[in-house]
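Note that one protein chain is taken out, while the other chains of the complex remain in position.
This part shows subunit A:
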């Protein structure tokens, strides 16, 4: 049985229902990526998996128990989350920010142990921000800052790590940089990673397990090589495309159809029917 799963959950903000009777399994030691069009509920699902959103029906299970019923700090030692937007307090240094990831391991009488110091140093070394330790976070570039936040999540030392669009706002070089880092964490440390990504090609390249959502429903899940087809992309994203082999990795590479082949605007379905 997998450590983290959603069992028939209904997710809603106030009265607005995002997903109904949704069930997903996060395979242990996988790098699971959730993809889908805007407003398909992928970030909402991630919030539910991280206990930030309470399902109005159904349960999210962590190690076989309803996640809402577990003590907050215990969950925080098992499952980490890097949210989409995070605020660095004014005038905080990199070392201090990464150190805050140790919170669930600390108590009022155990505020900064030698273990804390070691873990924080390792987290900064793994993410390549050790030499920035004394710098102010607000002075850093977007790419560096994202690494610092990832370092903070690593310092939390959780076997499961959830990332909500970790590459948003980064340029292509830093996107790849962050994804490589995630792949390393997954491969070398055996952590289970769950990420929401916008870019389908990034998802297909890095994920070991892909979950495709549309309208709050799982359309397909599995290894990218098994499930990413032109039909699936059309069904999930409403986009005609070709799927070819990524020359670098052999994973599926989605190439959207050219504008002429897609037809224009409202005429598209008719054009498709005519052609066939």
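Rule of thumb we're sticking to: a contact is a pair of C-beta atoms (placed from the backbone, for glycine too) under 8 Å apart; a residue touches a chain by one contact, two chains touch by 3 or more; residues count from 1.
Rule of thumb we're sticking to: contacts and distances are computed from a predicted model.
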Missing subunit (named according to UniProt) among the choices "Cytochrome P450", "Acyl-CoA dehydrogenase family protein", "SigE family RNA polymerase sigma factor" or "Iron chelate uptake ABC transporter family permease subunit": "Iron chelate uptake ABC transporter family permease subunit"
Pick from A:89, A:190 or A:250: which residue touches the chain that isn't shown? A:89
Among listed residues A:1, A:108 or A:258, the absent chain is touched only by A:108
Of A:125, A:139, A:171 or A:234, the residue in touch with the unshown chain: A:125
When the complex is taken as a whole, what residues of subunit A touch the one chain not shown? 50-52, 72-77, 80-83, 85-93, 95-97, 100-101, 103-104, 106, 108-114, 116-117, 121, 124-125, 128, 130-135, 152-153, 156, 176-177, 180, 184, 187-188
